[in-house]
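Missing here: one protein chain of the complex. Every other protein chain is in place.
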Amino acid sequence: MNLLSIFVAIPVLMLAGLFLSRTRQQARIISATGASLLMVAAVALAFLFMAERHAGNTAEMLFTASAQWFPAWNIGYSVGVDGISVLMILLSAFIVFTGIFTSWNIDPLPKEYFMWFCLLSVGVFGFFISLDLFTMFMFYEVALIPMYLLIGVWGSGKKEYAAMKLTLMLMGGSALLMLGILGIYFGSGATSMDIMDIAQSTIPTALQKYFFPLTFIGFGVLGALFPFHTWSPDGHASAPTAVSMLHAGVLMKLGGYGCFRVAMFLMPEAANELGWIFLILTGISVVYGAFSACVQKDLKYINAYSSVSHCGLVLFALLMMNTTAMTGAIMQMLSHGLMTALFFALIGMIYGRTHTRDIREMGGLMKIMPFLGVGYVIAGLASLGLPGLSGFVAEMNVFVGSFQHADTFHRVLTLIAVTSIVITAVYILRVVGKILYGPVQNPAHLKLTDAVWFERLPVVVLILAIAAIGLYPSWIADWIHTALEPIVSRLTLAAL
Amino acid sequence: MEHIIPMEYYLVVSSIMFFAGIYGFITRKNLIAVLISVELVLTSTDINFAVFNRFLFPQHLEGMFFTLFSIGVSAAETAVAIAIIINIYRNIKSTEVRNLKNLKD
Amino acid sequence: MQDAILLKFVFYFLAAVIAVFSVMAVTTRRILRAATYLLFVLFATAGLYFFLNYSFLGAVQLMVYAGGVIILYIFSILLTSTDKESKSPMFSLRRWLALLASIGGICLVSFLLLTNVWPTVYEPSTAEVPMKLIGKTLMGTEKGQFLLPFEVMSVLLLACMVGGILIARKRG
Partner (left out) sequence: MEYTLWILILPLLGFLSLGLLGTRLKGKSAGYIGTALLGLTALLSYFTAWQYFSMDRVDGIRQALTPVNWTWMRFTDFLHIDLGILLDPISVMMLVVISTVSLMVHIYSLGYMDGEKGFQRYYAFLGLFTFSMCGLVVATNIFQMYIFWELVGVSSYLLIGFYYTKPEAVSASKKAFIVTRFADMFFLMGILLLSYFTKTFDFGLLCDPANQSIFASAAGKTFLGGAVLSWATALIFIGAAGKSAMFPLHIWLPDAMEGPTPVSALIHAATMVVAGVYLVARLFPVYFFFTPEVLHGIAYVAAFTALYAAIVACVQTDIKRVLAFSTISQIGFMLVALGVSSMGTVDNGLESHEGLGYMASMFHLFTHAMFKALLFLGAGAIIHTVHSNEMSRMGGLRKQMPITHITFLVACLAIAGIPPFSGFFSKDEILTATFMFKPWLGVVMTFIAALTAFYMFRLYYNIFWGKPAQHEHPLHEAPKNMTGPLVFLALVTVVAGFIPFGKFVSSTGAAYIIHLDMKVAITSVVIALISILIAWKFYCKGTSTVPAKMAGFFGPLYTAAKHRFYIDEVYQFITHKIIFRCVSQPLAWFDRHIIDGILNGIGWITCRGSLAFRWMQTGQLQSYALLIILGALILLCISLFC
C-alpha cells in the first residue's frame, strides 16, 4: 500500500473500530489510539519526506501512486505530496489529535460522535494527499457533510440553523467548484483528472476566465472569502469544541489549499488577470473581519470573525503571487490552524465550566483557572502576531512579500491589510482584559477548577507547535519555498 | 402466408385500450377502479408485444414471453395492491384516493 | 375466402368488445360493473391472442386474468363494500384534461401507426408456436431462452405472496 494511503486507512479503521465499540471508554481509547497513530504517521511522513529531499529527490510530488477507478472519465485515485501537503497533513494530524482529547467527555452518543469525527478526518486527509481533481473533490465533500450532523446534533445554541446554513453555503461553494473542475477537465482536453497532468496542458485563457472565478469562489467559500463568510460565525459558535477546532483549524485550510493548488496552479493566466478582484475582496475580509470581531460579545463569535480576518490574509497573500507572500500564506494557514484550534479548545473548556460564552458575564478567570488563562493569553499573543510565536512569522512573510509587488495598487492594499495587526490587538486584548483579568464577575465562578490532564494535553501540544513554528520558521519555509517554485513560476510565466 | 388483418389494426385497438386505461387512472376516485385502469394499460401493452412479435419477428419468441412475464407481474402486482387496499380500507374505512393524505405534509 | 371474411368478422368483433368495454370499464360508476367489463376486455384480449395463433398465451391470459385476477378484484370489491364511487363534478378540469389527453393520445398514436412504414418481413408466419418449443425456451439457459427471468418471476410471486399476507393480515 502506498505510504500516503495510510492517512485514509487509519481513520477508516478507526471508523470500523468505533462501529464495533460498545462503551464510551472503548470509543475513547480507539479514537485516541487512532489519532496518535495518525500523529506518528504524520511525523514519520515529515521525516521520510525530509530524507527523500535530502537524498536529492527533486520531483515535484513525492510518494506518488495512481490507480484509475472510473476510467470513463479518467478519474483516478492518484496521490502525492509536496512540502505544503506534508505540512498540511501534519497540521491536520495535530488538530485531530488534540480534537479527540478535547472531546473526551462528549455527550450524548460518544460513539457516533467519534465516528463522524473520523469520517471528517478521512475527508481532510484524503483531500490533502489527492492529486486527482475528482478524488479531491470527493474527499472535500466527505469532509463537509459530517459537519452538518456534528453541529446539528452535538452543537449548542441555534445549532439547527447554523448547521443548515453552514452546509448549504459550503454546498453552494461545492456546486461552483464542481463546475470549475469540469471546466478545467474539459478545458484541458478531457484526457486526465490528474492535476499534474492537467498542468502539462494549457487551458485556453478565454475558458479560464470563466472557470477561475468559479473555482476560486468555490474554494473561497470555505476559506471565508468576503462576502461568503457568514457561515463561519454561526457555524463556529454553534459547533461543539472539537468540531470548531477541526473546522477552523483544518477545514478552512482546505479552501486556501484548493485555491492555489487547483485554481491558481491550473489557471495562472486568469489568476493574473482577475486576481485584483479577489485581492480587493480578501483585503476587505482582512480588515472587515477584524473590525467585526471588535464588538462581538460571544467568545466564539470573536474567534470566528478573527478567523475570517486571518483566513482572508491567507487568500490575500496567495493572490500576491510571489514566493514570499505565498510562503507567508501557507505559514498563516498553519499558524492560524494551530492557534485557532487552541482558541476554540480553550473556549470550549472555559464554556464547559462557566456555561456561558458571553464575555460580559465573565471576569477574573485568570485567578480561578490559571492554566487556561495563560493558554488563552498565549493564543491571543500568537493571534496578534507576537514574535516567537507562529503568527508573527506568517504575517511578516505575507506583508514583506506582498509589499515586494511591483504594482503600487498591491502595495497600497498591503498597507491596508497591515492595519489589521492593530485591530487584532484591540479585540484580543479586549477579550483577555474582560474575561481573564479584572475582578471576578460571578461569585459562582470561584468554585470552578482548572484544567485536567486530558485538557492540558491538547493545549500544551498546540502551544508547543505554535512556538516551534514561531521560533524556527526556516525549516518549514524551505519546504514551502521548494513546493511553491512550480506554482510561482507558472504564475510568473502567465503574467508575461 | 399472409395475415388477414393488418398489424396497424391491432395496434389501434390496443391504443384505444391504453388510453382508456390512462383516462381511468387519472379520473377514477376509487382505488380499485384505478387498479382496474392499470390492468387495462398493462394488457394493452401485452397485446402490443404479442402483435409485434407475430408480425415483425415471427422467428423469435421474445415478445410472447414478455407478454407471459408481464401477465405474471401484473398478477403479482394486483395481489399486492389489493392486499394494500384491503389494509387501507381496514384502517380508514374507505378506498377513495382523496382520503389518502396521511403521508402528505 | 369465406374463411377470411369470418376471421375478419371475428377480429372486428373482438376489437369492438375491447374498445367498448374498456371505455365502459373506466366510465361506469359502479365498480363491480367495471370489474365485469374488465373481465370482458380480458376475454377479448385472450381472443386476440388465439387469433394470432398464440394459443398458449391466450390460455394463460384466460387462466391468470379471468380465473385469478378478476376473482381477486371481485372479492376485494365485496370485502371493501365500496361498490359505488362517490359522486364528483362530472366536468372537472381534470376530467376534461384527461379526456383531452386520452383522445389526443389515441389520435396521435393512430396517426403514427397508420402513417408509419413498417419494416418488411420476409417470411411472415401465422403458425402456432409448438408447446415443446415454449417449454424449452422457458427452461433453457442459452441465448434467447428464459430460465433466469422465469426464476426471477417465481421469486417475485413468492415475495408477493408473502407480502400480500403480511400486509393484509390482521394486526393483533
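Note that the chains are named A, B and C in the order they appear, and that numbering of residues resets to 1 at the start of each chain.
We adopt the following convention: a contact is a pair of C-beta atoms (placed from the backbone, for glycine too) under 8 Å apart; a residue touches a chain by one contact, two chains touch by 3 or more.
Computed from a predicted model, the values in this text were never measured in an experiment.
Interchain touches from the omitted chain, evaluated on the whole complex, reach A, B, C.
Interface note for the absent chain: among A:20, A:59, A:295 or A:493, the touching residue is A:295. When you scan C:108, C:133 or C:159 for touch with the missing chain, the hit is C:108.
Which of A:62, A:286 or A:366 touches the hidden chain is settled by the complete complex: it is A:366.
Note that of A:210, A:276 or A:437, the residue touching the chain absent from this view is A:437. By the touch criterion stated above, the residues of chain C touching the omitted chain are 94, 97-98, 101, 104-105, 108, 112. The chain not shown here touches chain B at positions 22, 25-28, 34, 97-98, 101, 103-104.
Chain A residues in contact with the hidden partner, per the touch definition given at the top, are 165, 168-169, 227, 230, 233, 288, 291-292, 294-296, 323-324, 364, 366-367, 381, 384-388, 392-393, 396-397, 399-401, 403-404, 408, 411, 414-415, 418-419, 421-422, 425-426, 429-430, 433, 436-439, 473-474, 477.
In this text, only the chains that are shown with their structure count from here on.
Taken chain by chain, the contacts fit none of the simple shapes, being neither an open path, a ring, a star, nor a full set of pairwise contacts.
Chain centres here are Cα averages; for chain A and chain C they lie 64 Å apart. Averaged Cα coordinates give chain A a centre that lies 59 Å from the centre of chain B. Partner chain C is touched in their complex by these residues of chain B: 1-5, 7-13, 15-24, 26-30, 32-33, 35-37, 39-40, 43, 46-47, 50-51, 54-62, 64-65, 67-69, 71-80, 82-87, 89-90, 94-96.
On chain C, the positions that touch chain B within their shared complex are 4, 7-8, 11, 14-15, 18-19, 22-23, 25-27, 31, 34-35, 38, 41-42, 45, 48-49, 52-54, 56-57, 60-61, 64-65, 68-69, 72-73, 76-77, 79-80, 82, 85-86, 88, 94-95, 97-99, 101-103, 105-106, 109-110, 113-114, 118-119, 121, 123-127, 129, 133-134, 137-138, 144, 146, 149, 153, 156-157, 159-161, 163-165, 167-168, 170.
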